[in-house]
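A protein chain is absent from this complex, but the other protein chains hold their places.
Should a chain be cited, it is by its letter among A, B and C, assigned in written order, with residues numbered from 1 in that chain.
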Amino acid sequence: MAIKTEPFVLNIGPVHPSTHGVFRMRATLDGEVVLDIEPVIGYLHRGIEKLAEQRTFTGFIPLTDRLDYISSMSNNMAYCMAVEKLAGVKVPERAQYLRVIIAEMQRIANHLIANGSFLNDCGAYFTPFLYMFREREKVVDLFEMLSGQRLTYNFMRIGGLSQDIPDEFLPALRRFLDKMPAFIDEYDRLLKENEVLLARTRGVGIITAEKALNCSISGPVLRSTGYSWDLRKADPYLLYDRFNFDVPVGMQGDCYDRFRVRMEEMRQSVRIIEQALKDLPLKGAVRADVPQRLHPPKGEAYAHIESPKGELGFHVVSDNSIAPYRVHIRPTSLLNLTALREMVRGWKVADLIVIFGSIDICLGEVDR
Amino acid sequence: MSKFERYGLGILKGMTVTIRQLLLRHPTVVQYPEQRLNTSRRIRGNELIWSRERCTGCATCAKACPQGAIEIVTSSNTNNNKYEVETYRVDTGYCIQCGLCVEACPYDALFLGSSYERAKYRRGDIVQSDDALLESPERPASGYYHPRLAEKMPEQTLLIDKITEKR
Amino acid sequence: MMMPDFGTGARIALAPLPPDWPGGFWWHWLFFTVLVLAFVLSMVMGVIYIERRVLARMQSRLGPNRTGPFGLLQAVADAVKVLIKENIVPAAADKVVHWLAPVVAFAPVVMVFAVVPFANGALLADLNIGILYVVAVSSIASVGIFMAGWGSSNKYALLGGMRDVASIVSYEIPLVLAILGVVLVAGSLSLNDIVQAQQNIPFILVQPLGFLLFFTAACAEINRSPFDLLEADSELTAGFHTEYSGMKFAMFYLVEYAEALAVSAVVATLFLGGWQGPVLPPWLWFLGKVFFVFLVMVWVRATMPRVRIDQLMAFAWKCLFPLALLNLLLTAAEVALWPGAMPLIVIPINFAIAGLLIIIWSKFFKLGWGRVEV
Partner (left out) sequence: MTIALSGTELGKRLAEKFPGSIVESIPDCLLVNPSLLPEVAGFLKDIPDLDFNYLNYITSVDYYEYFEVIYRLTSTKYNHSIVLKARCYDRENPVLPSVTELWQGANFQEREIYDLMGIRFEGHPNLKRLLLWDGFAGHPLRKDYL
């Protein structure tokens, strides 16, 4: 006679060490096997899209910092690009180069956090996490030099950057770039070939390219499936068509591939920054002449960038007043969660955490 | 199926990294209250600093503030044809240190503070007005959006230049 | 001095036991029990300090350095803090089980130290079945842990308790089989005799595979990383002690490190020659070896991710168990067929066999994947 069992419901989150914020999952378990999960979100909902309607176009920039607070610069940039598209502002070339440099630095910083916390979710007791935070700290130091703050940078403005870079920035960045590849190699040495990590992440949480595209998944999660879709190549914004870089793709779309894709993307980012530094015009304006109380013509515009987490876009509607009529944020993290349920079904609780960690979401962006 | 294809060599490789960190490298730590780093010259610190002399009461800052934290009351002085600022009040609790007011000010009358340990014990204290907003030794101004001020500030300590400490 | 004979059956002459303590058996018993308890508690503070400092340095941090010189008193400060904390018992908890669990978990761990020799003959009870006693007693701690998991009426705690029982039951077998190899070579179950048999060559050289198996299985048994599934903080918040606070939590914390200390002591005794060593006094050798083994555990913890529960079980049954059986078979064959073998010949042969077996098993044994169709 078989033992009669019944599934039980485990509530993971909203306060849990590895839900990366206030994400909640109602997991139905059969022993350790996840039968079903139901993501419950909204614990961090601040109504940013509604708040945008009550702020000026410039005044909304500080609030975009609060979306994906791991990579604030990318959010600023995407929003500014949308408004620039709407108002027809031409950004000076020096500012565009600096934006590329900053966006790639932000990508390094974000991937360091993503991989660090992913490995922490795998159970590597804080060692990779702290090693990666040490490097991220250096990027954040540089951002602090630029903008004066370490998390909510608020550095981009409509038509460029808020200020020119200080003189000591470029030498410091150069020193950072010289050391960074060695540190990425060290991370690879630390855990890339670790048998336990391979056992935990290889083949776990597989998603196919068709499924990922159908679920509107973007960024490293999509590229880990082997599908090369990077907006920097597919729809080059800023000056990305001038740089020579590769789009790393995975093999089968499992957690290990996502980890590897992020590692490789950091290397490519270093490459892009080095090329951008070579071509960066030494003098020139960093901000187009944009009136402080900008009122773009009636209409709507959508600008998207390849943020570290995927396609981040802002859909801005203007009614020719000083405040946006409607701002819609294409939430990368939320859409990347779409396939979570399919990805985790049938895996163990431990895998649920690993798969969730490998998607790399930021709850500020999920809930907005 | 994945397997233990490297016979545990990957594990040993990882262990060399950690033991190297233990034996050869210094920890990357700053012992905060005793040991302080120079912050950025453009630091957007805790409090807003206002210059009574330069302020004309145009309220551009109040309009630029996304949070509506700045309140400014002016009266017109008909004798010398000028605005006079009666109250300048900042609710620091609302302030998100975005620096948009400093950028907006056409007369360089606003600065962000460069101090960062300015917690208050009472809620009433976080609403600051008039004289409490002036620059003072405890409230040095930061060089954010004021390049000439920034030049005088000490250079930022960078982690890239190796902040390490012996045990 | 006798040459070590690999299980020829000849009895090794027992070193004279220390003189009886004046006042008879019970005074002797009381004094040394208190001594062992004090030793365990103070050593646990020591290993907690070592773990935190070394782990911190491996992670590019400093670790505790504020309380006392070099932060040596951090464990004391933590203990005081935890003592004055409120004791919270969940309303739905099974009160008796919840109360009893830390005690049940703590007692057997201390009992292990009764048979561990600190110097020649310096042990509380020279049981002639010492190692059997260690194996028997140490696994009682998992009863306490399961009581904690069950009694808390918390799903995370229950999952943690379940994982613990599963892993203990599985890993006990390779653990004992690995010990049996040592016992065959030494020809005795008494820990003191085992140490004496390692006068010239520590058994890690004679039994390299046995050492690896024992160390791995023991790590799993006491739930050290990479097998720390039952309190996997990224999955189960804190596992079985999610609902514990105050001194009861401190007891579990103590158990965790006392177990690690016990395993280090047993490893040092069985494989590293216990108190044997030149120049320095025996107890110092013993302590040094214990701390060295513990450092290796900390080192592993700093590097490795955690395995999954099914991989943990598969690793025990599909990898460690057959290897341990093979190891036992080979050792028995060596001892039976080639009793007077020169160690210089046996050692390379054993190392070669260990390496070969590990490589072959790496080809057979597979981990990863493992999705269940639902």
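Just so we're on the same page, contacts are C-beta pairs under 8 Å (C-beta built on N, C-alpha and C of every residue); 3 or more make two chains touch, one makes a residue touch a chain.
All figures in this text were calculated on a predicted structure; none of them were measured in a lab.
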| query | Relative to the complete complex, which of the depicted chains are touched by the chain excluded from display? | reply | A
| remark: Among A:Asp68, A:Glu311 or A:Glu365, contact with the omitted chain is made only by A:Glu311
| Hidden partner chain, residues of chain A it touches | 41-42, 45, 47, 49-50, 210-211, 213-217, 227, 229, 234-236, 300, 302, 304, 311, 313, 315, 317, 325-326, 328, 330, 334-335, 337-339, 367-368
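Here is the rule we go by: only the chains that are shown with their structure count from here on.
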| task | Just give me the whole-number Å value for how far the CA centre of chain B lies from that of chain C. | result | 51
| task | Compute the distance, rounded to whole Å, between the mean C-alpha positions of chain A and chain C. | result | 43
| Chain centre separation in whole Å, for chain B relative to chain A (CA means) | 25
| task | For chain C, jot down the residues that touch at least 2 other chains. | result | 58-61, 302-304, 367-369
| query | So which stretches of chain B touch two or more other chains? | reply | 1-2, 4-6, 8, 11, 14, 17-18, 21, 28
| field | Touch list for chain C against partner chain A, complex | value | 55, 58-61, 155-156, 159, 225-226, 228-229, 232-237, 301-311, 367-374
| field | Touching residues (chain side chain A, partner chain C) in the complex | value | 8, 10-11, 16-18, 30, 32-36, 119-127, 130-131, 134, 190-191, 194-204, 345-353, 357
| query | How about chain C: which of its residues touch chain B in the complex? | reply | 54, 56-62, 65, 70, 299-300, 302-304, 358-359, 361-363, 365-369
